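A short worksheet on the structure shown next.
This part shows chain A:
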Amino acid sequence: MSPLTILLLVEASAIGLILFGAPPKKVSMAAAAVNFLLSLWLYVQFPAGLGGYQFVESHNWIALSGLPDIRYHVGVDGLSLPLVLLTTLVTLAAVWVAPAQIKRAAEFYSYLLLLSLGALGAFVSLDLFFFYAFHEFALIPTFLLIGIWGTENRQFVSIQLTLYLGLGSLVLLAGIIALLGALPAGARTFDIPRLTEYLRENPLPPNQQLLPFALLAAGFGTLVSLFPFHSWAPFGYASAPASAAMLHAGVLKKFGLYGLLRVAMPLLPGGAEAWKPWILALLLGNILFIGFSTIAQKELPAMLGFSSVMHMGYLFLGLACWNVLGISGVVFLMVAHGLSAALLFAVAGEVRERAGEIRFSELGGLARRMPFVAVAFLVGSFASVGVPGLANFPGELLIFFGSWRSQPLFTAVVVWGIVISAVYQLRAVRSVFYGDLPQHLIQANDVEGSGRIPYMLLMAALLILGIWPGTLLGVVGSGVRGFLSLY
Partner candidate 1 sequence: MGTVTLGHYLVLSGLLFAIGLAGVIIRRDLLIMYMCLEIMLNAANLSLVAFSRFSQQIRGQVLVFFVITVAAVEVAVGLALLVSLYRMKRTTKAEEITALKF
Partner candidate 2 sequence: MEGFLFWFLAFGLLSSAVAVIVNRSPVASALGLVTMILALAGLFGLLGAYFLAAVQVWVYAGAVMVLFLFIIMLLDLKAEEVTPLRPLGVGAGLLTIVLLGIGFWRAIPASAWETSGAGAGEASDAASIGHLLFSAYVLPFEGVGLLLLIAMIGVIVLSKSDV
Partner candidate 3 sequence: MAWLLLLAPLVSAFLVWVAFRRHPRASQAVSITASLITFLTAIGIALGKIEAPASLAWIDLPGLRVEIGMTLDSLARLMLLMVTGVAFLIHVYSLGYMAEDPGRGRFFGELSLFLASMIGIIVSTNFIMMYIFWELVGVSSYLLIGFWFEKNSAADAARKAFLANRVGDFGFLLGILTFWATCGTVAFDPAAARGLAGNSLAPIAALLLFCGCIGKSAQIPLHVWLPDAMEGPTPVSALIHAATMVAAGVYMLCRIFFVLELSPEALSVIAWTGGITALVAALIATQQNDIKRVLAYSTMSQLGYMVLAVGCAGTTAAMFHLTTHGFFKALLFMGAGSVLHALHHEQDIWRMGGVGRKMPLTFATFGIGAAALAGIPGLSGFFSKEDILQTAAQSKPALFWIAALTAALTAFYMTRITLVAFLGKPRTEVATHAKESPLVMGIPLIILAGLAIVAGYPFFGILHYLGAQESAEKSLLVPAASLTAVILGLTAGAVGYGRATRERIVIPLLERKFYFDEIYDWTILKLQEEAARLLAWIDQWIIGFFLVRGGAFLVSLGGEMLRLLQAGNLREYAFFFALGAGGILLLLFGH
């Protein structure tokens, strides 16, 4: 049995245990810790030099006449393994920071694990059916987590988010069908490696690539909040309980990018080329339009939600340039953004919890009462602003370098984003943690004891990747080179 299957089974059995009455928080933390260690071990074991998929497992699952065989086919390469590691780490942090005393705790924790299970499954699946189904599957717990445990306006927000993402997935499904439909009947398969190989040798004629790629890009784009399909994200994250926002913004959202990277762009390079100007135009919307909108936000969680949308622009830019530097940067930045977004959302959760306030105008000076949280937020902010020494910087740098050769002027405009993000992120630091401490926040207290560990884990990961990107780039780079050499 592949260790990847074990990863999935651990979470599934933890959910089972919780439903049978085991203590929810302990069980989910144990499962998340086991998974994190296991994926760390996988990462160390991963033979970066070999290229191709490792830890592969494949079984027949469903064979229907008229439909390609559906196989349980899992495996990871240098592109997906970092995401697996990210998922297990963020899951651990997310269940750790979740409050132990929460209404309907058993459900809450099993939904968190389900969400993580869906993301994990999507990242390790090499079968289009499972790839799609795992992600869809993870949307259900997202909806419930926001709808039941969310804060202000949760019902409207959860419905809007779910409908929007459901719609995106539907467009995505249409894209998959259009893609398979464009193939001759004998070549239709759900198996991603085989599809890739087939289309490399017999690419579709360019005009037949247009429609499937447009559908796939719109579908995946909606899932990653590509401008202007982003409206679900900011307020969805603002209302979600911290753990759910961490898992969704940090991990599950990356599914869309991963899908573009794994499915849409390699299978339909002609379509990608033809639609590139559009994607560039839209990602400019992400960076400038949403960037400026972020500056005007008046509440901490909403601002973080907007900023998370803005940062997706860089990732799209890296994908659009489609060379070793850009793609390595994308994978790196996906991990880095996952870590920093998780850290920031966790801090926002603490602020909401402990200060009882999220409006910038009513906050201030919390660094005095909550020094540890302030440091965590500062680290997260610097990471998200792209300060060297933290993980986001090498990712953004690689993307800029990757994109500069083909479109220097455009990239120059995009680079202005580093100033915009500094403006809003430091404003948040300033208004939440610096300055006068208002009277009503006097009783806010800091995170103590083992509650600090998840923050430390995230910060340590950000630091390690930032100081020595080689820890990740070795695997990513080899994966990307192997991957791109196919085209």
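Please note the rule applied: a residue touches a chain if its C-beta (ideal position, glycine included) is under 8 Å from a C-beta of that chain, and two chains touch if they have at least 3 such contacts; residues count from 1.
Candidates were picked such that all candidates are chains of the complex that A comes from, given by their letters.
Treat the numbers as computed from the prediction; the structure is a model and nothing was measured.
Put simply, of 1, 2 or 3, the chain that touches chain A in this complex is 3. Looking at the complex, you find that chain A touches candidate 3 at residues 160, 163-164, 228, 231, 289-290, 292-297, 323-325, 328, 365, 367-368, 371, 375, 382, 387-389, 393-394, 397-398, 400-401, 404-405, 408, 411-412, 415-416, 418-419, 422-423, 426-427, 429-430, 433-437, 468-470, 473, 477, 481.
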